[in-house]
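Here's a structure for you.
All protein chains but one are shown at their positions in the complex.
Order of writing sets the labels: A, B and C. Residues in every chain begin at 1.
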């Protein structure tokens, strides 16, 4: 079984491009060109140079000694938190802005929930001097004010999404609507491995630098190329896709995907798509999503804005359905506790998304000789308010 | 003329250890051991490994193309903003915590103004599992709440300094008082190239990794080892000391130090020590400091908490007095404007401290073939509130 | 022959009206349909509301949200339509996003539509190739037409492909936009309509998006076989309720 995309744009039965005809020319243009452009020498050179000099890659693979002691196994943290703008999101936006330039696009749109992807997009647009419009749910704008300010400082226009539940899902709808209205000069930079083909594959490829580096770095640290486990949180799934990428077809490397259980799977306030979702279509992709019996997409909930999405990318739907990856759900409380533990044991304040991945150690026992790589997808600076409130600091 | 420290602990006429006898054993123990410990293979290995895997070094040397175009010269940014915890401060705290461990210390104290050094200290203490006490002016605690929360999350105890003006200067006094009261088991991690000998030299050496990397990176980028100019902001002077270090005695490399003029040199609300200061003693060191005619230390002012210090390190006093470095003063308004410019041209939100360094380009003209390295000492995440208020975002 | 095809053969500019089922009131569906037929509308698109209607502008979005709040479901819509053919003979199309149909079961959905007397479906996010590969046979089995969209950006090649897969009419989106945008029907639009008209497609074209009064209806149908009014009708319902449908339609022709 293959875990990479097939030539029709599917992972197993998931994926495809379920888009209105108005989007067809855009998506088709991208589909026809993305692999060709990505394989160009000039593209690769520019991409890799920016990842190195601008983003600060390679991100370290850090052996967390005190955490390892605590859990009696060998834990490496892949430090995406050290990237410019504070998360893995920038790997993708750097790739896509170069893609957009080569496609001759003059205007960039993006959706954002917590604002991380919006900031990463505004950042690369500033870098390239390209107009940037970011859609963000009206509610998220209110609760993520610092990231809104960041985007504005970077010269982006932030447009509130006032439809539906006024959060990420709706911001995505608005971005798609904008694209429908601006089909020629605009590129839509999607922020995760979601959306119509070729987005999930393209984003996964841009993020695959994570696992490429893990391989090389493990070789230096441990003299082996592969870990026993890779753990990553899954919102849409891009940091996980990047961390898994070069190990997908190597079954010796066990993959663990961590979803947000919010107040608990049974609570009705959760974002654990693999447990609660069913197959369906969201944002142009056939995948697993949380929905009513009637096929209406339901509002997810997680304390972590980046995991607060009712679907997962089609790759992850396939990894789940096929059993290739083990899916774990972590509640708000469990994640917050693990986040705090990382602070106090390793001096790293993780993004609450990443804290979900760390909580897997409380759910699952590893052998002392196991090498477990955790994707530390982002830093917790953006989450300080939440941490402060939660722990009453 | 030499610009490094002499064997008596002076840079020219500046430096020394003007400390009460109660501190003598501590400072003397450090003085006798610091060079020996720093030169140990084991120390170097651990230091370098942590800088690489934990801090994320080397920090990139990034050719800022759009900024270069704007100013018609070749501008490289040394990206200390990408370090773990967001500034150059961590280079020093990593070094000092390893030093403290080797000296058998069980308790760490530190002073902090904006909280960057406090966070960097709390971070390394968490990493090593060592008790951490951070002194912070009561007023700074109120206006830098997120960094206070960060320190608490990292397990540190933050103690308000309620004496004097209740800001950085007083926090430093309190830390020194704590050290006087705990002379055996405690190491004081000073956050800049200030304080009694050997602190200025020790901190400069820990920060010298910045210029070491600049050398290597310029070789790769430009095929030369040295820039024409290095620009850095100066609060106490540690990022500048680190960026200058390996070029200090190479007069071909011109050094520019940027101080905070606050509301203007003449306004009475300023922190431009080189212009407004006179020789004197502050925090155990003979240097330039802002003081009344009567020798009372005056309260400085800058919009940037990290530059809001009434002195400079003795190295900088010497660089100023000898003319080795050119000193420039930048007002709040000039710095804020330059910070915003970097956002919009390069997608990087700088710390307001670092924005002062960038403003030098509006004060001084460079040749188009000049290679100008700017120490981007930190990221602006900590300053968002200030940016938001200032620009009414 | 399917009612849609019959109506298209009538050689008259078609006026098609879209409304969202469950809006403005949960149980307005049947009465709106009857009223539209009574006022000599040629065709009706019944919108099955969806939580995330990404091809729609604010007006239809809001009507969908309201309809769902009112309690509209796929099942309920089918119940409301169960006896509709006892009273109306106008062509009825259900317009809905793919996910609710998928959850209902595509075959079950088609069967139910056939049973009720629905003539066709517009599923904006069901791609042509997926339709062709998986559902075309099913749709013909239940004598349901599937209507595809084209836009000013659709390539000639693709238009011909869509034409080949279509068997009712082609939904010609007047400009690159979501529903409900006010757009001109000036020379650019006419050139586009003319270009398509000159392609001699086997399926007639009906223009949608942006038609809101007599003048835009006339402009849209100059080169096309008909036009669809959606947002403008929803707006009318939202301000005037269902009472004055007659006057809204009379103002169009």
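Everything that follows uses one rule, which is that contacts are C-beta pairs under 8 Å (C-beta built on N, C-alpha and C of every residue); 3 or more make two chains touch, one makes a residue touch a chain.
Since we're looking at a predicted model, the values are computed, not measured.
For the chain that does not appear, the touching partners among the shown chains are B. Across B:75, B:282 or B:303, the single residue that touches the chain missing here is B:282. Although one chain is not drawn, the whole complex shows that of B:163, B:228 or B:322 it is B:163 that touches it.
Summarising the interface, chain B meets the missing chain with residues 16-22, 24-25, 163-164, 169-170, 173, 176-177, 180-184, 278-284, 289, 291, 293-298.
In this text, only the chains that are shown with their structure count from here on.
Each chain gets a centre from the mean of its Cα atoms; the one farthest from the centre of chain B is C. Between the CA-based centres of chain A and chain C the separation comes to 37 Å, rounded to the whole angstrom. Spacing of chain B relative to chain C, judged by their CA centroids, is 67 angstrom.
Those residues of chain A in touch with two or more other chains do not exist in this structure. Touching of two or more other chains is recorded for no residue of chain C.
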